[in-house]
Structure formats: C-alpha cells, structure tokens
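Submitted below is the structure of interest, expressed as structure tokens.
FYI, not all chains are in this one, though none of them got moved.
Chain naming follows the written order as A and B, and within any one chain the residues start at number 1.
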Amino acid sequence: MSEITSKTNTGRFFEDFRLGETIVHATPRTVTVGDVSLYTALYGTRFAVQSSDAFAKAIGYPVAPVDDLLVFHIVFGKTVPDISLNAVANLGYADGRFLKPVFPGDTLSTTSEVIGLKQTSGGDAGIVYVRSIGRNQHNEIVLSYARWVLVRKRRPGTPAEFELVPELPKSVAPEALGEGCPPLHPAAYDDALSGSPFRWGDYRAGERIDHVDGMTVEEAEHQIATRLYQNTAKVHFDAYGARETRFGKRLIYGGHVISLARALSFNGLGNAFHIAAINAGRHVSPLFAGDTVFAWSEVLEAAEVPGREDVGALRLRLVATKNLPCNEHPLKHADQYADGVILDFDYWALLPR
Amino acid sequence: MSEITSKTNTGRFFEDFRLGETIVHATPRTVTVGDVSLYTALYGTRFAVQSSDAFAKAIGYPVAPVDDLLVFHIVFGKTVPDISLNAVANLGYADGRFLKPVFPGDTLSTTSEVIGLKQTSGGDAGIVYVRSIGRNQHNEIVLSYARWVLVRKRRPGTPAEFELVPELPKSVAPEALGEGCPPLHPAAYDDALSGSPFRWGDYRAGERIDHVDGMTVEEAEHQIATRLYQNTAKVHFDAYGARETRFGKRLIYGGHVISLARALSFNGLGNAFHIAAINAGRHVSPLFAGDTVFAWSEVLEAAEVPGREDVGALRLRLVATKNLPCNEHPLKHADQYADGVILDFDYWALLPR
C-alpha cells in the first residue's frame, strides 16, 4: 500500500512571512580550499590577497581570506529555500557589510529576519524585506545584508495583515567599512605582485574604467557555481521545466554575473582587494549561457576609513553588459538602462594607501 | 628504427577472469576537501553532516565525513580498467556496505575478488561477478559491494571452464547497517540546520515522496565528475568514437545518475544523511547530456539498527527519470519499466531518531 506524503519543501508564500520573525536556514557549510579553487576556476579572479597565503601573511592576514563574494554566495544560497523559492523577482540589496574575514575551515550558516512586508497593487504578490546574517562557527557575524524580493501569494487577493517598508541606507557609511579587514602593513603590500601600481590615492571620483576583457558563460559553469553555493533556485538548473517559461531556457544566477564582473574588474582595479560593503545592486536583465559578459566601473566616491591609515575606500559602480564591449561605458539612455546592460552594482572596496 | 609495442591496457575479457582470484586495482587516491567541493558543485548535495564540520562535530564525528557516494565512485572507478573495460553492460549491484566513514586526507584503494562466472547463452560474452573492497590507508575496509557485469569474450564461443553464480542477499540485514556511522548524539542534531523536521520515526513503509526538482546535465559536468573518480570507461569521454555506437553519442556514467538522484532526494529526505548499504541497483536506461533528471523515493521498510538508540534505518527505493517529472511516481507498467525511468536503486539510509 502506497501513501503519497508531502515532506518536500514547497517554499514560503507572501502570507507565510511574519514581520520580525527570524528564520534559521538549513545546511551550514564549511568553506575550504576546494571552494577557493573552484571559485578561481569559475571566474579567473586574480586579487593577490585572496590568491596567495604568502602575500596575505606579509600584509597582516593569518592566511589568504576567502573571496568576499564567495562568502556572499554561500550565505545567500542558504536563504533561497526559505525566502525566494516562490519569488517572482529579486528586487534589490542594501546595507551589505562584510564584518569579519572568512578563512578556509570556517563554517558558515545563515539566519534571516523579516524586516518589511508590502503588498503590490495587483494583489497577487508582495514584497518581502529580509536582513540576512551569515555567521561563522564562533557565532561571529561575517556578513549582514538586506534584500527584498517579490514573492507570490498563496491565495492572490489576500490582503496583507501588516505593511512596513524598512528604512535602508542608500550607502554604507565609511565608518563601517574597516571591520572585515585586519590592520595591514601597506609597506609590505607589493604592487608588482598585486598586478597594479594604482593605490587608493590614485583614483578620483568620476573616473571610469573599461575592464576590456570579455568572458563567455557556459551552462555547465553557472550550474557548477550555483550548486557550489547550494543555491537551489530551480530556474538555474531545470532546462525541461524552463521550456514553458518566459525565456524558454535556464536563467543564470545573478550572483554569477556579479562575480564575473568583479573578476573582470581586476584589470584596472587590481588593488581593490576587499569588498567592504554592498550599497545596492540591481540585476537589470537576465544572462543566458552563450552570452559574453563585459564590465566597466565608475568611481562614485573616495573616502577615508575613520581610524585607518593603512587602507582607503572607493565607492564603485560596477556595470556588467552582455555581448556589448564597454569602451563607451554603456549605462542609461534617459532613465532607461541601455540595451545590453545586465548589472548595476554599487559597492565599497578597500585599497591599500 | 621504430618498434611498435603494446604496453597499453586492453582490459580483461571473460576468459581472463579466474574464480577466486583477487585483483589489485591501480591508483590509490587521497580524498581531499577539493574532492568534496567538486562533489558539492557537481550535484548540489546539501546533507548537513557532510557539508559542515561544525554540524558533524556536534553530533559525534571528528569532522565532516566524505559523502558515501563519492567514496563509492572512487572505489568503483579503480575497478574499471581491470573489470569492465570490455563490458557490454553493468548488470547489477548487491550487498554494498559502507563500513567506516571516510574523511578528507584518507587514501582509498580497491581490490576485487572474482566470486562468480557464468556464460551467456549466445556464447560471445559472460557474466563476471566480483566483490570489490575499498580500503583506507590503515587497511580498514570502508566499502564492500558485489557487482556483476556482462563482459565480452576474447574468442566468441569459447566455453567457460567454471561456472558459479554466487548467492547474494536481496538486501543487507539491519544488523550490518551501523558500522559506517559512529555513535551519535541525536539531541545535538539540529533539525533547523539540517533542513528537515522529519526524523526516522516520521517515515512509514509505503510512503512515496516526489523530490520535485529537476537537474539538467551537461557534457562538461559528467565528464568532470567521471574523471574526478578516475573512471576510464571510454564511452563517457570519446564523442568521436561514439559516433559509431548504438547511441551515436557519449553515455553518462550510471553513478552520476545515482548521485544526482540522491542529491535531489534531499528535498523530502533531508535527514537521511548516511547511506549505510546498497541493496540493489539497476540502470534501466541511459542518460545523455541535455537530459533533465528528476527523482522520487519510496520507503520500502523502516528498521531499527540493533544496538543503536541514536539512529534508525530506512530502506528506500530511489527512482530517477529523465525529462519526466515524478509527481506520479513513474516506475513500471506491467513488468516493464515505464518510459523515462533511468534508475531503480534500493538502499538503506540512516536517520537520527
């Protein structure tokens, strides 16, 4: 006698979120040098601090820290089964702060607090705002960020019981930027080995940099990456199911685009070794396998980090495009994003002074 | 002056196997956190015990053990050059027992004993039964399983000298299921972190679970996986040679399907963290790149493990399909496997009580 039961996770709908509740996400994850190698192999990232134990030790780290975006993707991946399995769209990020370096051997886990709820005018979905917090095995916060997603309602038309749109900063204040970076010895920071002669003081607000190179993405690559992060969003993996969707094919995880663009940005920003904060991020348009990603950056602001003589911060807008070289720095026409733009990402990076 | 010699391995034919002989397979392999990362990236597996050192330590492991199927694939891969290079088909598995956990840093090697030989009626091939045993660097057995394969004869028509069909159990007895699992502290097993509230006592024989998600497979993925296991079966790698074969293209290693289905089964069986035994396995039909794999499970039996209060065992039938969602639990029509079914795998899993 067979009995069909439902022990599978169907994900939460808009009505299932309660303001103020904290969700403990599944599958803690020990980050290892294996993950670091895969991250290098998937993006070709070349920042010396994350690439070399010897380089990292010389400037003050105990060993090479794990790439900040690898930390982000792992912390983020855990939230998917609980937050965004029934999401229509990932709307934005704010107030992301990297607060402790992560090293191989650390175990990451994630919780999310529901910090806002707002139904849309159509009534069949609502916006869920969460603050997700990644911690290491010592229960220290390594990453904190806010995200909001458009989530389907279980029963379209149900009115929301509470509505609250949280206040989130447009950008993280410079005071908060140094926590994820130990005190460094800038004199020991070797510009020949790092691959760029340009330090913090060499960049100016308004400066634009075309990162020149293009990187074509394959299905196997983004699937391998997204599974590495234990991100289960089915749109990235199920070509059979995707036939019936708007695009007719698998969609590439937005975080994959961020990592590709960041790796390309080494060419021009080779000393911007640490992402201290994520101010905002928008996935303007989807990326598909076979597309080629290009990127450019604009320096939005240069800031001292209070109390730090070793490093300074650059607020950078990182723009990624598909099948469109960035020598003309494409962004917007009037208020519309230009064709080909896929990512508009606003973050703070630290550079040695 | 050139001389053409034959130092290459042409594999054994049916006549080359002797009943009772033990074959020492080549290439011992140290399993590392690099392999673990690749395994995660290839399948997206999310069982907390194997994913997190912190979680594993809390319940009683020294560190996170290596996924049982990764151990299986590595132990199995070594047998290919000696056992199945001239195989026509992999017919079955039985009496597979995982007897010691494997941890990163352990070195695995494999031997196989020929435990049965039987020629087929056609006379151009025969069935070879082997018991393959994987050992760690301390010479401790970590895995033992029986397998039988249809192997071509060197000279079709040669009669077999001996014939013996070994007796193999239909399923492994519950007494043998605890050896690969140290004593655990079920109270320290955190269901929020593991991702499932369902423990051993929550499952009933007869219960069926659709694992919902689909995973599309790419050529690069199965090749990377199969090479990781140092499995040299050329049908998986040589598209040029495959043009002349029945399918005209590369075949995906059957073990890749088992791992995909097992990873999908997390959704519904999130606490079935350890494969204690493989009772039987059949690759019903081949998988090719581009296909999307779905899976469902049936609980065949729930058993206590003698002497263990910490864990219980579920005997599970894991069925995988291609391009066929499993909400209707497809398996057989009359005695024939239904179209789309590719794997029928019978195993024992342990869950915390």
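In the analysis below, contacts are C-beta pairs under 8 Å (C-beta built on N, C-alpha and C of every residue); 3 or more make two chains touch, one makes a residue touch a chain.
Everything quoted here is computed from the prediction, not taken from an experiment.
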Quick one: 2 copies here, how many in the whole complex? 3
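Criterion: only the chains that are shown with their structure count from here on.
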For the complex, give me every residue of chain A touching chain B. 1-5, 7-9, 24, 26-30, 32-35, 37-38, 81, 105, 107, 109, 137, 218-221, 223-228, 230, 232, 234, 237-241, 250
Going by the contact rule set out above, which residues of chain B touch chain A in the complex? 32-38, 40-44, 46-48, 51-55, 64, 192-196, 198, 202, 204, 206-216, 218-221, 224, 267-270, 290, 292, 298, 323, 325, 329
